[in-house]
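Dropping a structure here in structure tokens format, bear with me for questions.
Not every chain is included here, but those present sit where they belong.
Should a chain be cited, it is by its letter among A, B and C, assigned in written order, with residues numbered from 1 in that chain.
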């Protein structure tokens, strides 16, 4: 059994890791830390775990964490980077769900996250953890930087188009919507049921922290000679708990020579265990992936004009965070990629 | 008091008309028809109307309706067109909330609504009822075709940009989301709480009936010499009851000569009683217009690139249907434009 | 115009007072206070008020408030009692929406609210503001203590039964459920959309602060010689924003001599503008009172056994708080009781 540690287990990605790992056939969580809740049984905080998880939260401690085979960071940005050098020095491998090691340029990171990066020297060692185009690098990684929730849905949707350089990459439009778990488990007025319920609104239309990550990752997909991806990204807040839906609009570079898009998408993802291309004409729904690690995708070409529409849905806590982290762990340790992740979405 | 008739009062636009008109200081509903519910008190079907509306549904009858000063059609498409010649012949004025008289080209209408238009000769008499750019024509109209809910939100958001010919009108991207009342009050499985609740999905990505109406109306706003508006329109279904949110993406024809967009929007709508331009940087929310006739709008230019983002929200049953219909009535009869509509949105 | 002041306008009862009073034909809000938000336009915080309310929040100040004809307290408990002596001394009349003056016994109050009452000498002057059985006293009151939301729904449901001493008053069972606005507008984790949404739970089963208020008020309704009301009260939290539903179970003292309950209820409330007894067999729904000051009630006698079931619904922010406060104001100042309150509930 792989021994797993979790740093920062009180947030929603923490409890989601526990939900998945507590049933994983080849991994066992042996330590979970939280300064604020040290000493408290995890199942007191998250009663769904009663009978499944017997651990108590403990103070974070590098020595204890270092005895694990792998450590997940389920912390806000700024935490992982400070513990990372000491932790990696113990020889354990790390999967960071936070934003700390996603952006290769520490200056760019500092600008969007309003703080100096605490550990720029390790950024280059981090592998960006999207299995669908980084699988080989992930196998060897000591440090995996798991992508953000919006970036995951968006990258998977655009991957076939950008790899083939089929669209005007400088004017990508990404209209996305997320359930409120994306904002974490903090007592902010804006995310009260009474404020965020029965409501829909855009936010961050002027600039969202996921923008530089999205642009960097899309550029990584592009073949040499493509014009670097540039996106207009408007996220919206849904009156829901889980789920991300991304609607991406891209203009064909040459509408006359476009390949069959349905076939293109189906072929590209044929061997991917967690990407499902819907039949032509069917729209994916967030509920069809609730609690599962699946990303479901559709592609349309409305009125046969030159704008292509890609729809992609994920559960932001699963494929958008903790599920993808477990998928990365499976790849790193040579396990079946769907170990612990072979779950049917909860519908209805 | 203006005597009002309502045809087809059992749907959501019908009950919304009654909510508004029952408190209107200068109008009185005297007849409301429904074949299916004839003889039943309206307040038995909609218990919020108990104590406010004493009418019973009656069979539709042109003679009785013809005694009204104005008749609203709150019917599915295909109904108003058949009654219209006889009804207009009585001299009453008509406000049609359905799609029957919105599209000027009966061939185009037939293609999108899958039936031959029953009364093409009256289409040219219909005034398209968006007060914000049709106010003068509405005053004189015998027949007003109220716009659809999506088209209303979209038109108001694009009006300042298209009137000034500032954007690439051939590649407009409209990403919109609606509460489930947009689908009406019919027992369809897809709109059960258990299916549409806790879910988000696009629909009609391949082509939605509001598309020809949107394109026609946007072209009507454009000055001579503009390239005719062409839109990619993807609607989404929200797990909510009321509210439409439209996020519109338009590329500047010349980003270097763009005027101050905030000022442009504020000036354009300065005298409009039901359009509210939000302060710069503030995102409108659907809950801020729930139950009110207001449209709230914001405009952004993300990263100062050449794509402009306009956000607009309305209550689909109010400004998107029955409220706008009452606003049209007020204009037609020379009343204060906000008579019966001076309502604060229900928040929280 | 009656000049109105509001103390503590940033909470949900504050914005609800503004929604109602901004359209009141004979009252005008002239001052609204908030220490935290002083200087900020009210409509910046609550965007539904844009175009309807031009006031800014100000620091609370007895002199300014004292110039009002009436002052509403929309504050947490413990605030009104400290300002009350100075404020009443100015001659203004006061309507307190908080719990400060509801309980006649200051010891009892202290026990449930965990603090000593700051102004016990004024408690006896307070009139408990349920118009349905206190109308005459309210007319003369200098200080009205508005009832809590749960107590309002419960009292109206039990009034006909207790006045007639028809039920075992020592074993009343009250099972009630509330939308999350009942918890106020504070950033507590438990009331996040992600915690309180898609969930239902009881709370306070061991004892809720409204219990002593409920028992005191029910006893006030009972004729001499009745056994003092004693209740088991279990509130529940609904995944909704507005609405209270109370299901009350009372055993008939003598099932054989029970009067016709439907007729009893209809007669008792025949002249009440804000109590609506539903037709026999119809269940009231919270949505039928959303945004309105109405209480709708049904009474059942399942299987003709000796347990009577009363169902009552209100909007907790309207009849359960701010609407009832305005109703009390109307009574105090001799206005039409429904002035400013003649609103149709927002359905759907």
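Here is the rule we use: contacts are C-beta pairs under 8 Å (C-beta built on N, C-alpha and C of every residue); 3 or more make two chains touch, one makes a residue touch a chain.
These numbers were taken from a predicted model, which means no experiment stands behind them.
This homomeric assembly is drawn with 3 chains in place; in total, the structure file defines 4 copies of the chain.
We take it that only the chains that are shown with their structure count from here on.
Separating the centre of subunit A from that of subunit B, both taken as means of CA atoms, is a distance of 39 Å. Our note on geometry: subunit B versus subunit C, Cα centroid distance of 37 Å, whole angstroms.
For the pair subunit A and subunit C, the distance between mean C-alpha positions equals 46 Å. Counting only residues that touch two or more partner chains, subunit C has 12, 181, 185, 198, 241. Taken together, the subunit A residues at the contact with subunit C in this complex read 12, 179-181, 183, 185-189, 191-198, 239-241.
Chain contact summary for the complex, subunit A toward subunit B: residues 171, 173, 175, 177, 194-195, 198-203, 205-207, 211, 230, 232-234, 236, 238-241, 243, 245, 247, 249, 251, 281, 283-287, 290, 298, 300, 302-303, 305, 307, 309, 311, 313, 348.
Residues of subunit C that touch subunit B in their complex: 12, 15, 18-19, 22-23, 46-52, 181, 185, 198, 241-242, 276, 278, 282, 284-285, 287-292, 294, 296, 317, 342-348.
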